[in-house]
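Before I ask anything, let me first share the structure, which is written out below as structure tokens.
Note that this complex is displayed minus one protein chain, with the remaining chains in position.
Up next, subunit A:
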């Protein structure tokens, strides 16, 4: 569990992070959103003490991080930097092995861990182990960056706009992979993004920041339906709100008994996908694979705040 208590950072007399408090449960994925310059990166970097807080505390599993040597703390906290920051003079395997080597793991354990992570991120170890970073595509480099951050099985992973440089298709895939890996490993994760849709898709909770202040910290559905400030509503985008709400639930959640015409939709598709399918094919109900249907009326009801 990560507890952030009254964290403040002042630059040249201006607070860029201003009295922020929030708690992230073990295994949760929290997303920080906000406009450019709202203090997201600064907040993230105070957690691993790349930036020294002016005041306030960060507690990891109840221990005040200010009491630990900074470099030892950082070896326990994975950090995937914006634009991956891979070491250009080291191979993929050496990059991933950075923290285990700092921790003095035995050679065999490091090699096994590197191959395990490469496989987890769908990079064939035999092909990629000895590549240099400049021989990777943007998406591959990004995955290696995350693999490096996860190498020493950190309790906590910090990610600063990890998908910023990826094209939409690879981005969606990378997001899905990250979610799956995070759930599998049970890692607590704090992720910074500009993209509200990404925040809604990935976050267990979303923290909305503006001008260094935390405006709202809540589950995605509550952020969408009960924005705590006009700024939060603007950030969500009034026109996209119903669609984002639909993307939070899957077809399986809404299936009801009945019969419908046409091709069936998988139960793990989102309601957003189901609505798109209804509109595109002109149907008012879709059969769900494995039984049941989902109706346009039910979708409509789900797209409104309750």
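Keep in mind that, in the parts below, contacts are C-beta pairs under 8 Å (C-beta built on N, C-alpha and C of every residue); 3 or more make two chains touch, one makes a residue touch a chain; residues count from 1.
Just so it is clear, contacts and distances are computed from a predicted model.
From the set "Methylamine utilization protein MauG", "ABC transporter permease", "Methyltransferase" or "Ferredoxin", the protein name that UniProt assigns to the chain left out of the figure is "ABC transporter permease". Across the entire complex, the residue among A:84, A:113, A:143 or A:205 in touch with the chain not shown is A:84. When you scan A:102, A:119, A:176 or A:279 for touch with the missing chain, the hit is A:102. Residues of subunit A that touch the chain left out of the display are 48, 50, 71-76, 79, 81-89, 98-99, 102, 132, 134, 145, 148-149.
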